[in-house]
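Yeah, one chain of the complex is gone here, protein chain that is, but the others are all in their spots.
Note that the chains take the letters A and B in the order they are written out, and that residue 1 is the start of every chain.
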Amino acid sequence: MTERSAPSVQMPLEQVAPEERAATLGALLFVASEPVPVTVLAQHLGCTPAEARAALQALAARLDAVGLLLQWCGEDQVQVVSHPRHARPVQRFLGLERTVRLSQAALETLAIIAYRQPITRGELDLIRGVDSSGVLQTLLARGLIEPVGRLAAPGTPIQYGTTPEFLRFFGLTSLADLPPLPAELAGASEEG
Amino acid sequence: MTERSAPSVQMPLEQVAPEERAATLGALLFVASEPVPVTVLAQHLGCTPAEARAALQALAARLDAVGLLLQWCGEDQVQVVSHPRHARPVQRFLGLERTVRLSQAALETLAIIAYRQPITRGELDLIRGVDSSGVLQTLLARGLIEPVGRLAAPGTPIQYGTTPEFLRFFGLTSLADLPPLPAELAGASEEG
Partner (left out) sequence: MAVTVYPPLRLADCQLRLPTFEGPLDVLLRMIERSQLDITGVSLVAVTDQFLAYVAALSDVPPELLAEFTAVASRLLALKSRSLLPAPPQPIEEPEPDDLTRQLQAYQAVRAGAAYLQGREREGLRSFGRPPARLEGLPVAEHLAPVPLPALLQALWRCLSRRRPARQAYRPAPIITLAEMTRRLLARLGQRGRFRALLGDAPSRTEYLVGFIALLSLLRQRVLDATQETLFGEIEVWRIGSAAEAADD
């Protein structure tokens, strides 16, 4: 707590009715901007820390229904936060979210991996005609591809394949749902 | 809302499951420190404003148990605040000093503005029968009223309305909490 509330702690405080404690704690933790020690809460309720802890438990059970969560910071401090279950809409609401586009290079690489998996970086480079390591890192970080094995060849290079996240991203049920390659493309991609 | 959340509004948003809407709204209104338009909330839930309103009703019913209150600022904006029932421990917890009482003139002027907003100083003077400029300055300085527009009349006088702080100051759920106007006055307010 900040120094604002410090003086009030010494004053004799009115007692909050036991059945009101949980709700009063909700109000106190709502207006607090930082974690609050249980002893401070108990003083403001006019009860013992043990009673305050019991009331906190009751509060915690009720917070879920309103999208909130009672968070313990160590043994002695609590705060109310938005429930992580609602993190996506909350992040979006607060503008803590950004939409990024897959680059052309990333999309091309992803397409090659999707149709030719499992595939090593060397094979990719050969088909694309350029170095693919940067793009591979991006796709790995986004969870669209993953290492699926190693080629039985000198250096045993890592082979990459698409992930379940890849299927979700394109709305596919399985890899069999990928549109078939036109004949001329199928030929060209075999060559590579 | 501030511009922070503005960009997210244009994006196509994921839908929140209907049974999760009330809780998600709780999380959103918890992190928002200002009133939020229902339309913005609906966009973040991926539902219609009518569905958002229904979910807000469900949320309002659950908030009481955790010491909170859903406050309607006008017809279209909502905010979650601490329930006025817990005002004393909360005020003490925040270390807020006793507030200076509002004068009779200020209370009357506030009531007139609350009932008849948007209202110009001229209209106020007419109802009160005295000059209201001093009282208006006080109320503006305390953030209880604010300019909300200008009357389309000679001199385009400023129109005043109540603020979210007004609702918080008196712990009102909405302006509808004020005692209803007698029929003849409701009529008069239409003409005025």
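Annotations
In this section, a contact is a pair of C-beta atoms (placed from the backbone, for glycine too) under 8 Å apart; a residue touches a chain by one contact, two chains touch by 3 or more.
Just so we're clear, the structure is a prediction, and the values are computed from it rather than from any experiment.
Looking at B:78, B:114 or B:145, the residue that reaches the missing chain in the full complex is B:114. Contact residues of subunit A toward the unshown chain are 27, 30-31, 33, 88, 91, 94-102, 104, 107-108, 110-112, 114-115, 127-129, 142, 169-172, 178-179, 181-182, 185, 188-189, 192. Within subunit B, the residues in touch with the undisplayed chain are 4, 30-34, 69, 71, 79-85, 87-88, 90-91, 94, 101-102, 104, 107-108, 110-112, 114-115, 126-129, 164, 167-172, 178-179, 181-182, 184-185, 188-189, 192.
Here, only the chains that are shown with their structure count from here on.
As a whole-number value, the distance joining the C-alpha centres of subunit A and subunit B reads 34 Å.
By the touch criterion stated above, subunit B contacts subunit A in their complex at residues 4-8, 11, 13-14, 16, 20, 22-28, 30-32, 44-45, 59, 62-68, 80, 82-83, 85-86, 88-90, 92-96.
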